[in-house]
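Presenting chain A:
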Amino acid sequence: MSKVTKEQVLRSSGVNVLKCMRCGKCSATCPSYDEMEYHPHQFVYMVEKGDLEPLLNSDSIYKCLSCYACVERCPRGVEPAKVVEGIRNAVLRQSGMNHIKAENIPEMLDEDLPQQAIVSAFRKYKR
Partner candidate 1 sequence: MQVNEKEFKPTIVAFCCNWCSYAGADLAGTNRLNYPADVKIIRVPCSCRVNPMFILRAFQRGADGVIMCGCHPGDCHYTTGNYYARRRMTLLFSMLDYLGIERERTRVEWVSAAEGAKFAATMNEFVETVTKLGENKRLEDLRCKEK
Partner candidate 2 sequence: MQGKMIARAKELLQNGTVNRVIGWKAGDFAYDITPAVFNSAEELDAGFVYNDFCGANFSKYLVKESRKEGKILVFLKPCDTYSFNQLTKEHRIIRDNIYVVGVPCDGKTDGETLKLKGITGITGIKTEGDSFVVDTLYGEKTIAKADALPERCLSCKSKKHVAYDELLGEDGEVCESNRFDMVEKLEAMSSEERFNFWRGELSRCIRCNACRNVCPACTCERCVFDNDNSGIAQKAAADSFEENMFHIIRAFHVAGRCTDCGECSRVCPQNIPLHLLNRKFIKDINEFYGEFQAGEDTETRAPLNIFDTEDVEPSVVYEKGGN
Partner candidate 3 sequence: MQRIGVFVCWCGSNIAATVDVEAVSEALKSEPGVVFSTNYQYMCSEAGQNMIKDAIKEHNLTGVVICSCSPRMHEATFRKTVQGAGLNPYMVEIANIREQCSWIHKDKQTGTEKAIILGKAAIAKVHLNAPLTAGESPVVKRALVIGGGIAGIQTALDIAEAGFDVDIVETKPTIGGKMTQIDKTFPTLDCAACILTPKMVDCAQNEKIHIYSYSEVTAVKGFVGNFTVSIKKKARYVDTTKCTGCGVCTEKCPVKNVPNEFNLGMNNRRAIYIPFAQAVPKVATIDADYCNMLKNGKCGVCSKVCTAGAIDYKQQDEIIEERYGAIVAATGFNPIKLDNFDEFAYSQSKDVITSLEFERLTNAAGPTSGQLLRPSDGKHPHTIVFVQCVGSRDTSGCGKPYCSKICCMYTAKHAMLTREKYPDTDVYVFYIDVRTPGKNFDEFYRRAVEDYNVHYIKGMVGKVAPRADGTLDVQASDLISNEQLHISADLVVLAAAIEPDKSARPLATMLTASMDTNDFFTEAHAKLRPVESPTAGVFLSGTCQGPKDIPETVSQASAAAAKVIGLLCKDKLTCNPCVAHSDEMLCNGCSSCEKVCPYGAITYSDKEFRMPDRTTAIRRVAAVNEAVCQGCGACTVACPSGAMDLKGFSNKQIMAEVDAICK
């Protein structure tokens, strides 16, 4: 497995972690806080430090609901959820094949299912 770099995460997430003023409102607002080993503010801070290994190996990346409450409430516009997403993407890209296949999609489509969910499913339900 090649090493995931901080730059990679910053680029894919589009977040400037230096904007963070360490108020912790992201973690204060997070509904999955108790589920997570590392919390939104820690994602931001650890990515800033380049301390990625613990995050990459933590289940926390799948505990994030992507509810974007932290993005909504952050007073500095840091967008912590996107950092979590960035780490998650880095892991998923390295882990290769997806559990669901593109050709199976048409039969999965149904009116009540948002297409967005299928797209996320590609990321989450890996083999």
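Quick note on selection: all candidates are chains of the complex that A comes from, given by their letters.
Note that a contact is a pair of C-beta atoms (placed from the backbone, for glycine too) under 8 Å apart; a residue touches a chain by one contact, two chains touch by 3 or more; residues count from 1.
Source: prediction; values computed, not measured.
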From 1, 2 or 3, the one in contact with chain A within this complex: 3
Candidate 3-touching residues of chain A, taken from the complex the two chains share: 19, 21-30, 33-34, 39, 41-42, 69, 73-77
